[in-house]
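Before we start, here is the structure in question, set down as structure tokens.
Shown here: the complex without one of its protein chains, the others still in place.
Labels run A and B following the written order; every chain starts at residue 1.
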Amino acid sequence: MFESFLLPVLRVSTPLILAALGGMWCERSGIVQIGLEGFILVGSFFGAVATLSTMNPFTGFLAAGLAGMVLSVLYGLVVLRYRSNQIVAGTAINLFAMGIPPFFSKIWYDSTGSTPPIPTAAQFQVAPLWITFAIVVLSFIIYHYSRFGLRLRFSGEHPEALQSAGVSVRLKRWQGILMSGFLAGLAGGTLSTYLSSSFIRNMSAGRGFIALAAVILGKWKPIPTVLACLLFGATEIAQIRLQGVVLWGTDPVPVQWIQILPYFITIVVLAGAVGRSNSPKALGNS
Amino acid sequence: MNPSSPIAIEFKDVSKVFGNFYANRKINFSIAKGSIHGLIGENGAGKSTAMKVLFGIQPKDEGEILVNGNLVKIKNPIHAMTLGIGMVHQHFMLADSETVLDNIILGREPKNFFGMIQREKAKKELVQICESYGLQFSRWDTKVQDLSVGEQQRAEIIKLLYQKSEVLILDEPTAVLTPQEVKELFVNLRKLKAEGKTIVLISHKLKEVLEFTDSVTVMRRGEVVGTKVTSETNEDELAEMMVGRKVTFTYQGPRKILSNQGAQPKPVLKFNSNKVKLELRPGEILGVAGVQGNGQTELLKVLSNPSTYGEKYFKEKYDYTVNGKEIGDATPFDLRKMGVGLVPEDRLSEALLKQQDMTENFLLGQHHDERYVSHGILGKMINRTKVRTEVEKNIRDFDIRPPYTTVWAGKMSGGNQQKLVMARLLDPKPSILFIAHPTRGVDVGAIEKIHESIMQERNLGKSVILFSSELDELIDLSDRIVVFFDGKIHGEFSRKEFDPWAIGKVMGGA
Partner (left out) sequence: MKYLLRSSLKSIAGVFLGLSLGLVVCYFAGESPLKVLKVLFQSSFGSGYDFGMTLFYTAPLLLTGLAVAIPFRAGLFNIGGEGQLLVGALGAAAAGVIGKDIHSPIVAILFATALAFLAGGIWGAIPGFLKAKRGSHEVITTIMMNFIAAGMTSYFTLYVIKDPDSSQAETIPLPAIFHLKPFAIFNGAPMGELIFVLIAIVVIIHYWLWNSVRGFELKAVGENEVAAETYGISKQKSWIFAMFLAGGLAGLVGVVEVLGNAHRFKLGFSADYGFVGIAVALLARGNILGIIPSALLFGILQKGSGSLDLETEKVTRDLAYIIQGLIILGVAAEGLYERKRVKRV
């Protein structure tokens, strides 16, 4: 059971968990984050690149986080400093990010959007699982017990109260955005250095949006968000396992039905009014 | 006031101007340390502005403010807090989904070496604060949304004490409380006072001010009318100061005698619920007075848009007829067809499209009017040339400025916006008019023009329900006034009984 199902679920959930926690922190600070997809993409590319050039997956992993964070600086500048609409800017970041890996892969590897394979010696074994676990625990502690977490939450919940308590709302929002960039970048890192052994085109494949769905499903709280990610991870594994399997009738279950499950669940939950009442009150109002 | 007691706060010739409107004009008063000081006046009298200036939310334009005898320039709320000034806003500064404890300690959280909040330590401190001021509170770990409004307010007060505020400003603290909660609040405020805190109570309820304060400053139309020692004044005197005897902008034009006065005319509008019974007679202006939040807003919404607000505000059955016809849950369009017109309470949020020009705003609500609509292959189309001609005519009639149809509503002055709203109201020639706060935030010239056109409609035999927080205005224009208190009609005055003091008392619940 563990080897055949639980472990694979945990493995495919790691990028979702990392990205979702990033998204959670950002949205908790009051900034809508639909750019996760882009951060994941650049993270996975630069993660692979750095691993290849240093032959050390840990360097690659860190590079992935930093790459996501650099892109999030651009997002933060446009949104916080130049007051762009957050949804428009997030969409732009996603488009922009799609152009980055091919651009550099052409220069560095003369390829139109993938990296050479990472040698086995430089691949991760289980480290990202543990790192993710540590980040989950840390997120939980910071969210509930630290001063930083409290203030960041207020920045999304009641910015006027935070400001009038003498704390800069803008700073908290910058921190939220940077955390989302870093964590989603790490999520990308797990894709290219842990779940597979190279970067391939459009590797993020919608995970940023699934992560966002998990944040909503998890009511913007760390543990429920992680659980939602595990649920989505399980559907991903189920989808692979059920390929060609006949469950009822004579035909196998179409994988597409399982693929759309996370999105479908999210809409149903949103329509059940859960999404609205639990979102940070000041989300997107800046 | 005891002259020997030290002064906590002093206002010296402080003015605050918005555009060319004085929200505060050279106000002077001082607040003694360790006292409960009332600041009273009608809506828009400038009380809140004065306190916002003191709390650093808005910068003053002229004058000086002294805190504990020192001249200070209060830059922002945080600065005010370091000076020991704290404020409980009408809308609480509490995040609903967080615990009371977290809300209170925000910004001053005790933390350990790792940045973790020491909640137990904070709680101990709060318990101690409550003990020393005799406040009852123990629901620290409850989320704010699960507290009653009274408890939330107490949490806000504890927050100020935790922040070591010496002067506590409370903006209309009783507006949202039940009578029991009000009683508790004042018991607590007295305890705070006994511990040496200074309390400023912003209110427009005479009774509570008389009962609970040591001294009181009365404001009216942005100016301080006077400061009294509470024990040496009485309700009549304060009412007179608050409302003022002299009506500044009296309507001078003709007032047609109602032909059917004395006889029992058939009402043109009837509204009957178990709380509110209202009849509008033909050709009269019925004034609706009352302190904000006593049920007038709900009545206006239901009268003007029963389809949206009927169930929301009047859960029990109500009976609503216009010209003898049952209204049920009609839409504003249905009402419009029956000759009912509306000027909503809040011009900017309810009546105008700020980023659209006069033509578009004139169309709002009239965009189905057969005069302005033609039918084409693409459906109902608007004939803007016709609308524009009509707007131009109204610009002349109402003297709207700037006199261009292409001006954005948001760029016009309050008075001109209101003239536009009035012009739109009268365009379909309604016979029943609901007009709310027609002169709020409006300059003198426009007030006259607006009053004139309301009277003109009345003299033409139209019936008007006039909602206003300006008692002067109601007394000046109305034929009859009903006073709301606590969701009900608490008193009724016919024109010959009009008396600002008497009406003011009923507004306060007497």
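Assume a residue touches a chain if its C-beta (ideal position, glycine included) is under 8 Å from a C-beta of that chain, and two chains touch if they have at least 3 such contacts.
This structure is a prediction, so every number in the text was calculated from the model and none was measured.
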Of A:Q163, A:S180 or A:S197, the residue in touch with the unshown chain: A:Q163
Residue among A:I34, A:I131 or A:M203 that touches the chain left out of view: A:I34
Hidden partner chain, touching residue among A:L6, A:M55 or A:V88: A:V88
Which of A:A134, A:V246 or A:I267 contacts the chain that the document leaves out: A:I267
Candidate in contact with the missing chain, chosen from B:G226, B:G293, B:P332 or B:P428: B:P332
Contacts of subunit A with the absent chain, listed as residue ranges: 32, 34, 74, 78, 81-85, 87-89, 91-103, 106-107, 112-113, 159-160, 163, 169-170, 206, 209, 212-213, 216, 254, 256-257, 259-260, 263-264, 266-267, 270-273, 275-276, 279, 286
Contact set of subunit B toward the excluded chain (per top definition): 304-305, 308, 331-333, 336, 342, 344, 349-356, 360, 363-365, 367-368, 373, 378-382, 384
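Here is the rule we go by: only the chains that are shown with their structure count from here on.
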Distance between the centres, which are taken as Cα means, of subunit B and subunit A, whole angstrom: 47
Footprint of subunit A on subunit B - complex, ascending: 77-78, 81, 93-98, 102-103, 106-109, 111, 114-117
Residue ranges of subunit A touching subunit B (in the complex, touch as defined): 141, 145-148, 150-151, 153-154, 157-158, 160-162, 164-167, 278, 281
